[in-house]
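Note that one protein chain of the assembly has been removed; the remaining protein chains are unaltered in position.
For clarity, chains are labelled A and B in written order, and residue numbers in each chain start from 1.
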């Protein structure tokens, strides 16, 4: 009896050990989620594992904070994952794996991800292929159309200026007693679109960062004025410090905001959170003397060069980036595609919500209207330094800690100092 | 009558039947205290049963509410129910088919054939109390909850055990002996008392990397084990132990090690209890350091795991709150169980 048991144990141990012994490759994917993306990706990973029995993929869903704060240090120490979803596209570029030697069809990547690949490159690099966009985003405003109808105020048409919109939302808010006429995400990236519309160039003639110019000043002045006259609420921008992000999802979802300047990533959230409580309507980006642009942006899946299994990593990336898989991904997550072929073809988004359908259409249109300056800014590796300096200093001016002129000086000093530090090595 | 009640409750300074004014103040103070201490946490508990939409509602409702939906003949899905105030002031309950702009298209569930157009400012959702248990069910099913729990328990227990042993040994050494270098060691401990670990985050990470402890629970446990506060507290307490006791033990040929664990440790139990509680609370709740050290989900602790619901633009508050309540429960349970021991432990440590 005992002997039988022992034999059985040995046999099962051998059997169990055999497949493990066949050099299984394990890949780690670090991922943050704003909605159901992790589920969709998880399903795709299961399919990939079924197709590739030699490769095991572990999906680590982490807090966004870990991507922003933990990942850079982990990568610097050589302890990062194999693949991650990141938003500091250019800042982390020195850690990315150029997948070209391993790609089966590099042409597919250049053709379909071409416009975005430069965002993932270090300065001077014009060729590498390091990842793809899980999501292309573009900034733009949403309005609570139901409030406009209730107030009997006509929505400004395409081509209207920021001042026109400010006047219109103030009228709606006054008639219906809405506390916040206009809200904007507290983020330098969100501020950049309107600033470029006001004529900001963000770079000098030599291509070096130069945040403060006449156009930027116009925008900063508008923001200060809006906060002072009650068009915007200090509750949103004033209530945090530094470069902390602060959205207005809750306030907008509660119908306390008439117009909310945010971006395409909100569509899935609004569908779930607001549903049909009121009509949330995406509208064209308002104009300034310069143009009428939003900011492009997004999150990318990238492979890291510290990986021990570059071939397998590339294989997994190719799987994720395959047209059918991406179509499935974008259509379920309600993300604007970051894939040229799919954008041309159009995605059949899986939503019943008429507001969401409309918004997806509007944001697709925004993409065609993005100014070259906005693209240049998005492609600059240290753009976050510029965004963060702008938002934290303009904000200090808004709450009265310093004057706007002082803020301009501080923005220039902050950007200069941080970029100098960056260039000193690292 | 009232004064009798107060007297019964108070049994304070008042002599005879009349409560002294200080008794009344005492009770007002305590009542306010109970309210201030409990209300926010009860609010958290109630909120954890609300849907994401319910959480952001204003004015906030006390109980978790959900709109009632009713099956209506001729419609596949149940329709949401509204209370409609007509122009004549009559209130009816109608189901909404859909809303177009500011006009709501409704039907009477009893007579579904006729459609009624109603302006939306005259309708109000009909709701009932409903606990959103899926706030708990979904994350537990989706996350490796038991795994995270296991990791958290392991980190908490192992870290606390190590901290207690090495801190008490050091405190013993610093309290009982006079030896060359003692003041240097004492100075190091006291000098770093106020240093928050947050500000040496990066160098500590570098060292943990060099030691190959990233992505291991030991990388979370070991760096915080030698707490200066622990050494300081324990030493201060051990100083009160009478020297004669130790001298007597030495005369009985006890080794120094025996003096440590047979005499001093049992006497220092209250202070050890305080340190243990601190360590447990701190380790159980630790967030920032594990977030940096651990990037593989099989090693996540509860605090890290529950934050996987916070994204870049959007945080699933309903899940996050529910998971927060869940992570609170073990601590509250332990506290409820050991309440008397803990409080007297802290109390006697304070006597020093």
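Here is the rule we use: a residue touches a chain if its C-beta (ideal position, glycine included) is under 8 Å from a C-beta of that chain, and two chains touch if they have at least 3 such contacts.
As a convention for this text, contacts and distances are computed from a predicted model.
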item	value
The complex's invisible chain, by UniProt name, from "Sugar ABC transporter permease", "Carbon-monoxide dehydrogenase", "3-hydroxyacyl-ACP dehydratase" or "Cell division protein FtsI [Peptidoglycan synthetase]"	"Sugar ABC transporter permease"
Touching residue (missing chain; options A:33, A:112, A:333 or A:388)	A:388
Omitted-chain contact residue, chosen from B:69, B:216 or B:229	B:229
Residues belonging to chain B that touch the chain removed from view	9-13, 22-23, 26, 29-30, 33-34, 36-38, 40-41, 43-44, 47, 56-60, 165-167, 169-170, 172-179, 181-182, 185, 188-196, 198-204, 206-207, 211, 222-226, 228-229, 231, 236, 239, 243, 246-247, 255-258, 260-261, 281, 284-285, 287-288, 303, 321, 324, 328, 331-332, 335, 339-340, 343, 346-352
Chain A, residues in touch with the chain not shown (by the definition above)	68-69, 72-73, 76-77, 88, 91, 179, 233-235, 238-244, 246, 250-251, 254, 256, 382, 384-385, 388, 395-396, 398-402, 406, 410, 413, 417-419, 421-422, 424-426
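As a working rule, only the chains that are shown with their structure count from here on.
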item	value
Whole-Å gap separating chain A and chain B, where each centre is the average of the chain's CA atoms	32
Touching residues on chain A, where the partner in the complex is chain B	28, 30, 32-35, 58-66, 69-71, 73-74, 77-81, 87, 145-146, 149-150, 245, 247, 249-250, 253-254, 256, 265-266, 269, 272-276, 279, 299
Interfacial residue positions of chain B with respect to chain A in the complex	52-53, 56-58, 98-99, 101-102, 120-121, 202, 205-206, 209, 214-215, 291-292, 295-298, 304, 307-314
